[in-house]
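The block underneath contains the structure these notes are about, expressed in structure tokens.
Partial complex: the chains shown occupy the same locations as in the complete assembly.
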Amino acid sequence: MFEAILENVSQKVPIVHAITNYVTVNDCANIILASGGSPIMADNIYEVEEITSICHALVLNIGTLNDVLVESMVKAAKRANEIGNPVILDPVAVGASKLRTGTVNRLMEEVKFSVIRGNISEIKAIGLGTGSTKGVDADEADAVCADNLEATIEFAKKVSYRTGAIIAISGAIDIVTDDKNTYIIKNGHGMMAKVTGTGCMLTAVIGSYCGANKDNLLEATAAATAAMGLAGELAHTKLVQNDFGTSTYRTYIIDYMSQMNSKILNGGIKIESR
Amino acid sequence: MFEAILENVSQKVPIVHAITNYVTVNDCANIILASGGSPIMADNIYEVEEITSICHALVLNIGTLNDVLVESMVKAAKRANEIGNPVILDPVAVGASKLRTGTVNRLMEEVKFSVIRGNISEIKAIGLGTGSTKGVDADEADAVCADNLEATIEFAKKVSYRTGAIIAISGAIDIVTDDKNTYIIKNGHGMMAKVTGTGCMLTAVIGSYCGANKDNLLEATAAATAAMGLAGELAHTKLVQNDFGTSTYRTYIIDYMSQMNSKILNGGIKIESR
């Protein structure tokens, strides 16, 4: 499964343009490299169009926003839309402030997103215009579990239909869906929440995978989600063996992403497609 | 000792709002997580009040300053003061430029700080209006040692009295004091100075511990200082066994912070209270 997706990344070495937050930017650059892509972080409004024109995907992450950044995002994204590059949005902590909600609304009005990836609280904030975002983490009350899985999938499909974007909801159970097809992915480990930016990193990997698979974005997004989750699982197994802590865990997650291939992925993937 | 402090962090998972420099921001976020808190880095003036309102502590770090950042700091801190959240200041390299000194003076005029943490040169710059700050590191001539310990404690108490903040001076010997009670802490390792941001990271941990212990800020600050120092010691012991260098050391420090608990802390703490 996903052999062609990974093969395309490996062959094409997609250049990923990221306009992202300064907290996790280094990890995002390193995991794009680890995933087989080549990162370029450029946010100056006077160059974002040129930069995005030599890239294969654009990732927008609103983790730390300033007004200049939003204008750069809009400009870069319009150009990416023009040339047919996938544009991926990570609406970090949308719902936690009017600024974030307003920014996401504006971006969604002006830009055609290929993929929107967030935790369940962030996707609720987008889909329902409301949400109980608890800072950068999902509210526990929102968590996707067996009981609300079907309802959450239906909700995600509706958000996808309304936004025109693939919706990727991250959590203990990941959902990746457009308004027709859905992947349910159960890879990952709860300790990933103890490393800052694992969500941002996943979004960056989605950028890399989508950049090399423009005609197959749903599968690319699902493959990236499964690969990141599996990297987190494998890293946790190794971590337990060595009795280390959360910073070594961060290192191992990126390490395993850099070693990911179809064989490893298919050896550990826990996915359901419908 | 400090069992209740650590237990409160563990129970409450304090959300720490940090307006901090872009050099060490990722390490600060990760060590807040490692210490048991939840970080949110947000510096946009249009959202800092909302963000700080959902948090339990606010950390201000002037490592890389721009004018916009200072206005955001003032706005966030005034709101934190209003709602009774502890506000912690890390006056990085104050005394090294008029901008830094002016900024700290302005912040101290407009904001009620709960804790100010710096190296001895930085605290001297605040307390005496002068200092021999050598870039981001303390001047060796200022170092706290057995000979000047008593005088330094008296000085720290005066700064605390004048500022109304707990003063935490980091170095080979750490001093944590308000104008009445003092903790003298001898944990830590000299090699911590070879990792950028160990000071910033300690300030972030103080934010986390204080956020969960609003009624006991002096003990919370002392506990955070001891925990960080001990993490640095344990990390160094492990580092020597493995013959690695400064980057592995950084990883180990955060690792040990993520494994810290009352039993480990009390097994290694070197503290005197008076």
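Letters are used for the chains, namely A and B, taken in the order the chains are written, and counting of residues starts over at 1 for each.
Note that in this section contacts are C-beta pairs under 8 Å (C-beta built on N, C-alpha and C of every residue); 3 or more make two chains touch, one makes a residue touch a chain.
Since this is a predicted model, take the numbers as computed values, not measurements.
Copy number of the whole complex, given 2 identical chains are placed, is what?
3
Following the convention adopted for this analysis, only the chains that are shown with their structure count from here on.
Could you give the separation in Å between the centres of chain A and chain B, each centre being the mean of its C-alpha atoms?
About 33 Å separates the centre of chain A from that of chain B.
Going by the contact rule set out above, which residues of chain B touch chain A in the complex?
Per the touch definition, chain B meets chain A at residues 15, 22, 25-26, 29-30, 33-34, 38-44, 46-47, 50-51, 54-55, 68, 250-259.
Could you please specify the touching residues of chain A with respect to chain B in the complex?
Those residues of chain A that touch chain B are 21-24, 26-27, 63-67, 93, 96-100, 134-137, 194-197, 244-248, 250-251.
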